[in-house]
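A single protein chain has been omitted from the complex, and every remaining protein chain is retained in its original position.
And then chain A:
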Amino acid sequence: MAIEFKQVNYLYKSFLHENSFSLNNLSLSINSGEFILVAGQTGSGKTTFLRLLDTLILPSNGEINFDGQIINNSSPEKILMKVRRNFGFVFQFPQRQLFSPTVLDDVEFAALNFGNNKAEASKKAKEVLKQIGIEEDLWEHSVFNLSVGQMRKVAIAGALVNQPKYLLLDEPTSGMDEYAKNDLLKILNYFHEQGATIIAVSHDINTLAPLVDRAIIFRRGKIISDNNPTKIFSKPMNADIQPPSTVSFARSIGLKSTPLSIDELADEIEAINE
């Protein structure tokens, strides 16, 4: 076990409602090395959950244990900084986390922040940019002339350059073309195999369900399902989340199984034809 939420509440002040819960009495454990998909409708608490994980916000009450370090409402900034060093965070809108003059500068900046010297930072930044599929001819360009999908890749490169223990992603595939998504998935798989724990909030169930070990579904600040994706999507779904297209298609031709990838679905279809 690596991270444990113990009866965590997060309340936000709203003009309309005295105290609104964004997360309500949340208890769960995240094991080291897991690849987790967090899903649910807008406003269900998914993003609040990510922000608590990165200690960008603190629990209103309850506590979170990060590898033995307890974080609660009164934890000092010094401790939070220590915890945060284990995390890489990629926001939903990458343009809000990029600011350096060039692509390479931006990724280097993240590495310099972790005490690398200029030469080391530059080497690491180039390696990770190559890995994620940002071609060399873009390195000296302004980040702000890039497309949304390319910007996201640069933001992810910045998050990965220090090889964080935990990688948090908010809607990582949105605005990405299919091939860019494939590059991203390859690199996520690579980091997962290296032992990183990855937690991705996403609507893109089709892309992520075949890859993850575990899916957590939120509704109105509470967890309503927490299991491996095959188990979750084998049951008829409620209105909170649509099953992957593969599962919907399987159902439409009367298959009882829960294929999460197109490969599995094709196998199932051929099996009935034989």
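Basically, a residue touches a chain if its C-beta (ideal position, glycine included) is under 8 Å from a C-beta of that chain, and two chains touch if they have at least 3 such contacts; residues count from 1.
Assume contacts and distances are computed from a predicted model.
J.: Looking at UniProt, which of "Xanthine dehydrogenase family protein molybdopterin-binding subunit", "Multisubunit potassium/proton antiporter, PhaE subunit", "Isoquinoline 1-oxidoreductase beta subunit" or "ABC-type cobalt transport system, ATPase component" names the chain that isn't shown?
T.: Cross-referencing UniProt, the chain left out corresponds to "ABC-type cobalt transport system, ATPase component".
J.: Based on the whole complex, identify which of A:97, A:150 or A:225 touches the chain you can't see.
T.: The missing chain is touched by A:150.
J.: Contacts of chain A with the missing chain: which residues?
T.: Chain A touches the missing chain through residues 16, 41-43, 92-93, 141-142, 145-150, 171, 174-180, 203, 205-206, 239, 241-242, 245, 249, 252-253, 262-263, 265-267, 269-270, 272-273.
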